[in-house]
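A single protein chain has been removed from this complex, and every other one stays in its place.
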Amino acid sequence: MLKYLAARLLTFVPTFIGVTLISFAFIRLLPGDPIIVMAGERGMTEERYAELSAQLGFDRPIYVQFWEYLTGVLQGDLGQSFVTRRPVWDEFFSLFPATLELSIFAMIFALALGLPAGVIAAVNRGKFFDRALMSTALVGYSMPIFWWALLLIIIFSGQLGWTPVSGRIDLIYYFSNPTGFMVIDAIKSGQEGALASALRHLVLPAIVLGTIPLAVIARQTRSAMLEVLGEDYIRTARAKGLPPLRINGIHALRNALIPVITVIGLSVGTLLAGAILTETIFSWPGIGKWMVDSIFRRDYPVVQGGLLLIAVMVMLVNLTVDLLYGVINPKIRKR
Amino acid sequence: MSDTLSAEVKMIQNRPGRLREFWFYFRENRGAVFGLWIFVGFVLLAAFAPLIAPHDPSAQFRAFALRPPVWQDGGTWRFPLGTDPLGRDMLSRLIVGARYSFFVGIVVVAVAASGGIIIGLVAGFAPRWLDAIIMRIMDIILAFPSLLLALVLVAVLGPSLTNAMIAIAIVLQPHYVRLTRASVLSEKQKDYVTSARVAGSGLIRLMFVTVLPNCLAPIIVQGALSFSTAILDAAALGFLGMGAQPPTPEWGTMLAEAREFILRAWWVVTFPGVAILVTVLAINLMGDGLRDALDPKLKRS
């Protein structure tokens, strides 16, 4: 197990350097001179240009620049945003809780519906329930979520007026945001209606973001369950006279979860890609919207740093899933 | 003795061709056949779009801006699905939009698959160190969320449909590399490859003639899946303003243009989305059918 862990960590290093290199390269490939973009409409003098160029290190050889970037990254220095002048690192982690909160609720939504749907479909294989659930799942899987978001806004915000269209909380509530998680802060603030408001803002984006994971989880759970239900130990469980709910929900699902959890972990990238669209549509102040805005503003340090941090985030989650795999699969754990 | 011989001959004659056998299994999945028919309709629509579309997709009928579909008050048969804010016919734009989506799908799959298959074959046959380098590079690409990487790539290359297709192809390509390499590694163990090698096949022949045809089944399934992913991602890029640029009647771009009217004119938002959903759904249905028909594990003996 330790050996496996070490080997796994060892492959992490070159991937990390590669990811850094790619995000480093983008700033030099993006069209337009970043310094001129920084100057904006006003333009600048030759001396000022040279000064800034030296300040950003653009006058030195490229490998030196990369080395400095890499060492900077390891110390948590990703440069400053051209637009806000704040360190990219700080901006990322002040916005990250919003994305995390949205992703957690999206995942809860996906799991709460996807796991039972997959189990029910597998148990009723080939029957009406199976077909209905799996057809629905395939529709969800094929859904252009940016359109799905607009559709939900038309129905729930436009026609029914149940949910707000954008933001995280109504403007009448004001409190400082220490944890960054609006739901937790709203509870802490003790203001009446704050939590309800936060949840009402959260529900549509979470549903939109959770739709594709929901479909993936339902499909994966069904196929994993079908495989498990044919195993000998399920027959043993039935021979013990256990009720079907216990056989399907504990004996079979526990085994079926092993491949499903892997799929869930690997869908974190999909989740973050979905967050880009969801946050843009719902004006959700998270990482996804920040990245899109920065791309449009040509805020290169942010694009560069954000790309890197997101990739590292995905890599860390994948690593965790690999390690978690050992925990949920006893066959690996104790060998 | 002669009995067994004749039985063998008969068996060979009776054995259905590969295509017939494939069709037999594919036909069992009714959803897949349904998806296939929709896909055929989609392809025909894309092929004959200018002949079918009632209007020029970019012709603006200013007097008829934001007309609802024909079944609603104020709709006319002249514009069966209504008009957009500039008075352009929705139906015509949707029909011509099928062209772009189909084009995106074909080009992306062709580029990503051919590139991915070649790199995957190389990785599968290469010495250990080269294989490791190739796979690490693929890991690096896969560490970025696909849409984000495509978005940044398009920002580098400049927003256009062509650049969006290039970006999506680059992002999808590692999946083909991994898939091809995995099948190559398992096929390479088998005796027929050894016998071909012993018989003196060169490396190139071994790669493309001996091994590749036996790895194709999962790649074909992946092709169907990435066809739909390509359409979805291109539409998402168009929606974010980083794909096809207005006034191109690309479905995602149409949605982006229609966003501000969502609470006033539901049809300008609804129809492009339905078009994307139905197309992607049909392809995914087909993909499921392909997988069931090509995967020998799931075949009934």
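List of remarks:
The chains carry the letters A and B, assigned in the order they are written, with residues numbered from 1 in each.
By definition in this document, contacts are C-beta pairs under 8 Å (C-beta built on N, C-alpha and C of every residue); 3 or more make two chains touch, one makes a residue touch a chain.
Assume contacts and distances are computed from a predicted model.
Think of the chain that is not pictured: of "Chemotaxis protein CheX", "Cytochrome o ubiquinol oxidase subunit I", "NADH-quinone oxidoreductase subunit H" or "ABC transporter ATP-binding protein", UniProt labels it "ABC transporter ATP-binding protein". In the whole complex the chain that is left out makes contact with A. Set against the missing chain, the residues A:168, A:219 or A:251 yield one that touches it, A:251.
Seen across the whole complex, the unshown chain contacts chain A at 231-233, 235-243, 251, 254-255, 258, 329-331, 334.
Keep this in mind: only the chains that are shown with their structure count from here on.
Note: centroid distance chain A to chain B, computed from Cα atoms, is 25 Å. Per the touch definition, chain A reaches chain B in the complex via residues 11, 14-15, 18-19, 22, 26, 29-31, 135, 138-139, 141-144, 146-148, 150-151, 153-154, 157-158, 269-270, 272-274, 276-277, 280, 291-292, 295-296, 303, 307, 310-312, 314-315, 318. Per the touch definition, chain B reaches chain A in the complex via residues 31, 136-137, 139-140, 142-149, 151-152, 155-156, 158, 228, 232, 235-236, 239-242, 252, 255, 259, 262-263, 266, 269-270, 272-273, 276-277, 280-281, 283-285, 288.
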